[in-house]
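Just one protein chain is left out here, and the rest sit where they should.
Here is chain A:
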């Protein structure tokens, strides 16, 4: 490592090309994911990679990190040809990636995850548990994560901490290039990440930063490369480009103003109660009571790990509450499982948090995925075919503005945004009158978000009820008729209609203010 030339303001090796890629092409079977992608990363810069879902960002990340090999084109790392054949080969050359779909091993400890494949050796060349723990603790301390126990099994950590471990591992392994793919998807607080990214670039690291949150990109990055339909459209100086310019480059058209949900709050306040929860408690939930009314969109805001996951999974029938009652349409119910939840009262359908592991059935077509819960009614004389699945899925695809041509594709081949649309279409197809949507726009692009918002609003206008959790406050402000803040397993405060205000929510999220703030638009 060289010494800084003149203080941390001018990074080491600034102006030097760290990595350049040229005319990269990658096809999966007949599906072309990336073609003619080109980009240059300078040492010491944070370079954003922007694009809608399905633009080819993930494929490009996989190529950079050695997961897949490009069909054509080449890459140059620090003046030498770079063609990694595996993740470890990429790391050996100094390129490390924090993946969006976390690539950690859930049953191993935090320390083992950080140090593999080179665990410290002890007596007789055996791996040393104590040495591993120690080395893991040192790494965590270096990145300000002392609160994480290096010996804890990874799967025991909340999602946000798992994401931090994924990021830290990439930091540890990166020498020249660090790739961060949606690193803040599960992080409520970005300052920690930004500080460490800035420290790394000050030492000459090139960082490729992929995020859907333009404000983050503007705060952190200097330049951005925009991908669209697998091609790199342009590389721009962010200071010289407006949000509108960037949006236009991403989607090939001018953006339109965000819609606001029809404020029918007053009407929903007197509507009949469809779902009522009282005194629910469990592992992280302490005491949760609320009512959801017909036609209402009720938002839940919370920092990571406040019990929202448990709340949703309990209401979906995936786990049993330790105490408390759930009433559907006025009748107390013990939900035995998701298929039972679909049948009680008007029905409860759940859109899960993790699209890949709990949502999609990747080998089946998008149409099969959408109609799965209603297969018996799709079948004719007990038989189903791809054709009648497709026909039955069309109206539901329309509700979420999903293009019909994607219906016959295997859903695993679709972009994250289209997968999410299909999953939303699936819960709507069930005919359930209550939808539980856990972070329905997690990791999807701007255009898809608008489609999802519209579908949710329409659903509520037609008399359906929605309980949704979102990690993005603007989404709650835009969509919810009413919003509850979950903090420490309790409903900490509640806001209604116009009182739902981002600043007030932020204060409540971290436990400022309290019951007295209930239903008041307090400004922090």
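Convention: a residue touches a chain if its C-beta (ideal position, glycine included) is under 8 Å from a C-beta of that chain, and two chains touch if they have at least 3 such contacts; residues count from 1.
The rule is simple: contacts and distances are computed from a predicted model.
A single chain of the complex does not appear, and UniProt lists its protein name as "Autoinducer 2 import system permease protein LsrD", one of "Archaemetzincin", "Autoinducer 2 import system permease protein LsrD", "S8 family serine peptidase" or "Formate dehydrogenase major subunit". Contact with the chain that does not appear here is found for just one residue of A:19, A:33, A:484 or A:509, A:33.
When you scan A:80, A:118 or A:405 for touch with the missing chain, the hit is A:405. The chain that is not drawn here is touched, among residues A:68, A:116, A:129 or A:318, by A:318.
Contacts to the hidden chain, counted on chain A, fall at residues 29-33, 54, 229-230, 251-253, 256, 259, 316, 318, 337-339, 342, 349-350, 352, 357-364, 368, 372-373, 375-376, 379, 382-385, 398, 401-403, 405-406, 408-410, 413, 426, 430, 447, 450-451, 454, 458.
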